[in-house]
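Omission of a single protein chain aside, the complex is shown with its protein chains in their original locations.
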């Protein structure tokens, strides 16, 4: 399936893009992250959360194909 | 001695004046209040605190001749 | 802290929203501030026995009140790490919907402004000799009491 991923803040600095669509044949977020760490090794050092369809998910969550977002620590206010 | 007394809010409505100077020969606030209750009987029904020289005092406090004020409940803010 | 002298906290009539806006603007040169907290007291059009409050007429034992406001300021600066603090209270007539109390605290960080502001407002309500005559539509009145 195709997975649309958004990157923000510090994470977007590492990926050098705000958005991309990846082809992905596995099922869980854990597996997607393994794929991303190969593409962007510096991501491994960084703290971030992942949202699927605007809700935070855990690494075991099965991906549905809806929009993902990699969110570095929040700094609102 | 002469005692200068200020009245505020509801209390000034009863005394019909904002300020007066009384001649007073006793010593404690309690005794002054007894004198005031004769002059203004309706004061007896009302809640108020008394400040001497801008500090709240109790009924047993000996009066010094400095400015007294009869303060009804506060309503600031 | 010793050079802070008692100020006159009282303003004639309502405190305008423009005055509050300008007061906020003045703090933009103080770049160590990260958090402001503002309390505004507004006169309510309470219905009491079918009559509506149209205004409150504030009077005060002004000398004692300003001395108390000063004590509250000093005690607040001692307890809380504030960059600045401003207090204004109306005297005279304030109509329903208008603002009668403006308390403004600022600090580098947020936690302290929440605590300080509530402390100040409660101290004012409890200890400052200000009196409020609630005026009804028919010009009758009653005396307000803080709870």
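Just so it is clear, A, B and C label the chains in written order, and each chain counts residues from 1 on its own.
Simple rule for what comes next: a residue touches a chain if its C-beta (ideal position, glycine included) is under 8 Å from a C-beta of that chain, and two chains touch if they have at least 3 such contacts.
Note that the structure is predicted; figures quoted are calculated from it, not measured.
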Contact set of the excluded chain (shown chains only): A, C
Contacts of chain A with the absent chain, listed as residue ranges: 6, 8-10, 51, 54, 69, 71-77
Hidden partner chain, residues of chain C it touches: 17-18, 20-22, 24-25, 27-45, 96-99, 106, 108, 110, 113-114, 117-118, 121
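We take it that only the chains that are shown with their structure count from here on.
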Geometric centre distance via CA averages, chain C-chain B, whole Å: 27
Rounded Å distance, chain A centre to chain C centre (Cα mean): 49
CA centroid of chain A to CA centroid of chain B, Å: 73
